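Yeah, one chain of the complex is gone here, protein chain that is, but the others are all in their spots.
First chain written, first letter: the chains are A and B, and each begins at residue 1.
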Amino acid sequence: MAIAGATSVALLATACSSGGSGDGESSDGKITLTVSTFNEWGYDDLLDEYMELNPDITVVHDKAATSDEAREKFNTGMASGSGLADVAGVEVDWMPEIMQYEDQFTDLTSDSVEGRWQDWKTAQATTPDGKLLGYGTDIGPEAIAYRADLFEAAGLPSDPASVAELFGGEDSSWDDFYAVGDQFMAAGTGVPFYDASSTIYQGQINQVEKSYEDPDTNEIIALDNPEVKDIYQGVLDHADLSAGLSQWSEDWTAAFQNNGFAVMLAPSWMLGVIEGNAAGVEGWDIANVFPGGGGNWGGSFLTVPAQSEHPEEAKALADWLTAPEQQIKAFQTTGNYPSQVEAQKSDELAGITNEFFNNAPIGQIFAEQADRISVNPYKGPQYFAINTEMADAINRVTVDKTDDAASSWEKFETAVKALG
Amino acid sequence: MATSTAPAPVSPGSVDDPRPPRKIGFRQQLGKWDVKLSPYLYISPFFLLFAVVGLFPLLYTAWVSVHEWSLLGGQGDFVGMENFSFILQQPFFWKALGNTFSIFVLSTIPQMIAALIIAAMLDANLRAKTFWRMGVLLPYVVAPVAVALIFSKLFADGSGVINTLLGYVGIDPVGWHSQSLPAHVAISTMVNFRWTGYNALIFLAAMQAIPRDLYEAATIDGAARWRQFRSITIPMLRPTVIFVVITSTIGGLQIYDEPRMYDQAGKGGSSGQWLTLTLYLRDLGWRQNNLGRAAAVAWMLFLVIIVFAILNFLLTRLIASSGARKAKKQDTKLAAIPAASSPSATPVTDQVIEPGTDDTSGRTAR
Partner (left out) sequence: MSTSIPMLEQSAGRGAARAAARKRKQTQTSEGRRAGWVTYAILTIVILGSAYPLYYALQLSSSTASEIAQNPIPGLGLGGNLLDNLQRVMDANINLPQAFLNSVIVAVVTSASVVLFSTLAGFSFAKLRFRGRGPLLVFVIATMAVPTQLGVVPLFIVMRELGLVGNLLSVILPGLVTAFGVFWMTQYLESALPYELIEAARVDGASMIRTFWHVALPAARPAAAMLALFTFIGSWTNFFWPSIVLGTQNPTLPVALQLLQASFFKDMSLIMAGVVISVIPLLVLFVIAGRQLVAGIMAGAVKG
């Protein structure tokens, strides 16, 4: 008796409560849009602001922890034809992968965004026949974040200008970088130089134009490309400078609080992460220098999948979010450096400083570093997968310590061949 | 012997039957249908649901596995067994198979033993029964995601609680995330944590079904607790043990949540130290976007599960049987339909009565 009663009541309740949720419209005519991002884009306050400006729109924010996770969710959503957000964030590393399926996206070409970004950024989101599939959000110009107090303890200069000189200033090279590392380690403070070898690799591979795939044929060249092998070998030769951590792992997070390392390659979006993990730690600063010419790590786009039931409103939201004013606000909150030309040149940006990092003028620093970016690496559909294998290869040697450079490379080869 | 003078029995409705044919009323016909069809009707919800939720995906996946099938691009060419042969040549597949098996063994065996012991403890006359019994179910209540988060903090290589404690005692930190066996131990611990209490309660329910008279009789005969456990409890639990072993086998070979959450990347470690088959499947399908190969792995996993389930069934029956030789027959199940081959019926063994035991005390009249 009771069971039957309960079942029927509950089924009724189900039908009522979830009736409105599948189609994004609630009974009072409001529209609900979903925005999906990963890591930290600084959108929380912005979305609240948008909702205030547009009272008949509710925005739900779906956050994935990492770009990896976001990509998996995205792929599943695309494969099954439903489940994607109305405004979906995509990282540049896997943008080429999904752009292969251009029918799945709404063409976002619009006059309002004319000239908003540099050509190379727009190009990353444009199909061969000219459809614009994504609005650029941020880019990731890199500088070097360091612990001034640990540098001092090692007898090295610790103010930003001198540290920049120490690393070689304008002409800094990766050899200079490693040399400073050796110097630091020789001082014997007991603290490793940098956090993870895989990040040093990332910094360098993002400066190579043709790394894993041939731009014309998309054929995988990773295994035969001497540049890839050299960077791999170089990073592992200097493994003694590394703290042997795996980025984003528990130990890596904890290391921020325990003097785990003195230096980190810092794309602008990493600042928020450092601040979060190193809460309460003093001594972090940023040097306006980056080895090997400018480097860009990351950078994303907002897309509007064709699945969306409100493409017009979604497009409008994406437009607003990627407008220069909004991106500057995001930069202020979490360090997501604007990809918009106007924002980059603005005075407002130039004046932004970050208290946690010893009031470093981050607006200026990253603007200068962004200017130095000269290489736009080609990333084909397999880029993400190959890069993941490479990260594993490096971690096998430096984190797990199960392999040496040669055997780990062999495993990398096997894995990459399986991808084909 | 005098032959009976009664007429030979005649089947109703046959030509020789002198009685007028009995008309079956509609109500009675309904009644007949009721008896005949009801069983099928009653079991149909399960099978219907399974057809949609279990069978269709199974067949669909088989279809996918013989094609080149990209996650995003959709169906490609028919490639026959190519996906299967490719997978069988991948070192990662064999690694995953080995890992899955290892984690399975590490998680199932200690768990079974612990669950049996805990159930035996709970079966005793305890004060505050509810508290103890519900208490062991506590881990089952915490979502696997949460358990993984908690345990990953405990088992972190550098900053984890366990390695820190080991450090206090002077033992080197264990490579929980860098080496295979420690990783397996950590993951098995998570699985055991979650399921031991659950299985203990299942065993408990079965133990409670064992009539106390048996134990009383055995105590009177001077059998010690352990002897009673071995000769009464375990054999009577045999069907339950088999059931639990099979479900644990199936579940254990499929584990996904725990290895997935064991680190951020979710690839089972840089060299696949804790890569299980389901994790490998996920990786193939959703990271490498190759659904065809993922489907092939899924089917091979299915076959592995069936093989292992059968193996374990036979094994458990063998082990539990050796205790059953001395067990007494319990007659409650005579109430069941004679024709039924009930899986829970213990074989009728006649002359197996404990020496010195009174014939009538242990057997219930039925």
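Quick note on the criterion: a residue touches a chain if its C-beta (ideal position, glycine included) is under 8 Å from a C-beta of that chain, and two chains touch if they have at least 3 such contacts.
Bear in mind the structure is a predicted one, so any value in this text is a computation, not a measurement.
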| item | value |
| --- | --- |
| Residue of B:Ile109, B:Ile150 or B:Val185 in touch with the missing chain, whole complex considered | B:Ile150 |
| Sole contact to the chain not displayed, among B:Val66, B:Val191, B:Val245 or B:Leu281 | B:Leu281 |
| Option touching the unshown chain, where B:Val66, B:Leu116 or B:Leu201 are the choices | B:Leu201 |
| Among A:Tyr50, A:Tyr194 or A:Phe256, the residue in touch with the chain that has been omitted | A:Phe256 |
| Hidden partner chain, residues of subunit A it touches | 3-4, 6-7, 10-11, 13-15, 17-19, 21-22, 24, 32, 34, 36, 38, 44, 47, 60-65, 69, 76, 79-83, 85, 253-254, 256-258, 273, 276-277, 279-280 |
| Residues of subunit B (touch criterion as defined above) contacting the omitted chain | 31, 34-36, 38-40, 42-43, 45-47, 49-50, 52-54, 56-58, 60-61, 64, 117-118, 121-122, 124-127, 129-147, 149-151, 153-154, 156, 159-161, 164-165, 193, 197-198, 201, 204-205, 208-209, 211-212, 215-216, 219, 225, 239-240, 243, 246-247, 250, 254, 256-257, 278, 281-282, 285, 291, 295, 298-299, 301-302, 305-306, 309, 330-333, 335-337, 339-345, 364-366 |
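The rule is short, and it goes like this: only the chains that are shown with their structure count from here on.
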| item | value |
| --- | --- |
| Whole-Å gap between the CA centroids of subunit A and subunit B | 44 |
| Complex contact set, residues of subunit A against subunit B | 65-66, 68-69, 72, 75-76, 78-79, 98, 100-101, 245-246, 248-251, 254-255, 258, 385, 388, 391-393, 395-396, 399-403, 411, 414-415, 418-419 |
| Partner subunit A, residues of subunit B touching it in the complex | 71-73, 90-92, 152-153, 156-160, 175, 177-179, 263-267, 269-271, 273, 286-289, 291 |
